[in-house]
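Of the protein chains in this complex, one is absent; all others appear in place.
After this line comes subunit A, so read on.
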Amino acid sequence: MFRSNNIVARIFQRQICTPAPGTSVHCARRFYENLVPSFTIYDVECPDHSFRKFTDDGQYLISFSRNNQDLIVYRPTWLSFSCKEEDCDSHDLPSKARRFESFFTQLYSVSLASCNELICKDFFLYMDSNQYGIFATSTVPSQDAPATGGAIPGFPSIEKMTFHLLRLEDGVILDEKVFHNDFVNLPHNMGVFLYDDLLAIVSLRYQTVHILQIRDSGNLVDVRAIGAYCHEDDELFLNSNAQCMAFPDKSKMHQLPQNHVQNGLHHSQPNLEESFLSGIKQRLLSFIFHRIWNEEKDRTLRVQCLKKKFYFHFQDYVDLIIWKVQFLDRHHLLIKFGSVEGVVSRNADQHPAFFAVYNMETTEIVAFYQNSAEDLYHLFEQYCDHFHSTSRNSLYMNFISSHSNNIHALEQLRSIKNKATSSSQFVKKMLGSLPFSCQSQSPSPYFDQSLFRFDEKLISATDRHRPSTDHPIKFILRRPPCSLKFKIKLGPEAGSADGRTKKISSFLFHPFLPLALSFQYTSFSQPSVVNIHFRR
């Protein structure tokens, strides 16, 4: 739409030209080519906090105290100063501009963790419709906890884990959900997924997906628990037909393992060794059985096929556990299944994994794929945006670049595909990112691949620590003249004052302002160096 790169010319052209239908937001985002965070204040003196992220609406900066007990919330403001000289651009900023407080105003500090608990500083979810934040505190995991009460062996146990629902406007804790002697994968939101007002929490230890609803009043309400049971009344039905559970001694029924979820579902897990398979495992096995059954018309071949493809692998299917879950919409879950060894090992690629699409309303498995399935990869390639299921209210989340909505990202994916030596290994590698972690990507327009080109090994929209580099990270225009627009440098030209060697870096970009924070760490226990990048 814009014929000139000059911002004044673009503003004038915006006044007189109408963008093509459906492209008004894309046209507005092009102004970010002119408004870039080109100025850096190095090694800003700031409070000794662990900065987590900006909320996706840009209203708050979330940080935690160094002892991981307190939550401190800041409001991003903007630097303002006046200069009476004629040529102000050549003057340095006043000294008070080089302070953290010039850019951020502390709103409040709330103590979330008590006594032996710690805040999980890599976990945070934001519900922008009500400005609610979800935080997690936990005690230290115990690695050698016995697998009692229906727990799956091989997983650590956290004595107490609490999810706090907090109103970020004033820091009031609205509700809490506590799990006892359980394990949820908290770092980088891997075990929790937020979609609109629905929250899915995956209990790895007890193989249950807890679905909760966040009400506008600020209450966390249990909706259902998918695992041993699918429908809400499955437990009642099974308990009322206790003769089907084949207990050797009915007098031992009162010794069923008790619930470990406070405030909620007082259901008990059946003893799997003594009863039939129920819940989602039964749904999964039935689906696999029916699929193989329907493939063959001839009865003899059908039985042979079942023996080869189902019964031979029956125990492997029974031993599958839920790894990770995400919402595809309000009724469908994408569940990743795998082995216990695959979950606990660092090299999960070596272990088989499967994906299942589960309809929570009908409690049916809709589809089941292996992690090397070409079918699933084609869906991933064409409809990646729908795997990044976002809240209907978060319009800005719809503009995060992916290979389904951006030609440059698609070209990148295809070049990786062409270079891959094995097609199935490539598919496994790509599908290894599924299910996606919730709110793991920054909506900043500076990561829009149609606007800027940058080295994704050094910086990307994904919230991850990366190896630090001495060279500046360049952001180059995609469109002509394809010029360098700004650089993110992690240290001054002469190196830092005390000569510390920086090893790990991370970045926080504001969702819509030309403002970014960069951090350098020598180790996680050492104070980090904080740089502020902004448009002067």
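Quick note on the criterion: contacts are C-beta pairs under 8 Å (C-beta built on N, C-alpha and C of every residue); 3 or more make two chains touch, one makes a residue touch a chain; residues count from 1.
Going forward, contacts and distances are computed from a predicted model.
Visitor: Have a look at "DET1- and DDB1-associated protein 1 domain-containing protein", "ATP citrate synthase", "Aminotransferase class I/classII large domain-containing protein" or "RecA family profile 1 domain-containing protein" and point out the UniProt protein name belonging to the hidden chain.
Guide: The record names the chain that does not appear here as "DET1- and DDB1-associated protein 1 domain-containing protein".
Visitor: For a quick check of understanding: of A:I7, A:A20 or A:L301, which residue touches the chain that isn't displayed?
Guide: A:L301
Visitor: Who touches the missing chain here, A:D170, A:E232, A:D316 or A:D329?
Guide: A:D329
Visitor: At which residues does subunit A meet the chain that is not included here?
Guide: 291, 294-298, 300-301, 303-304, 307, 311, 328-329, 332, 357, 366-367, 375, 379, 383, 386-387
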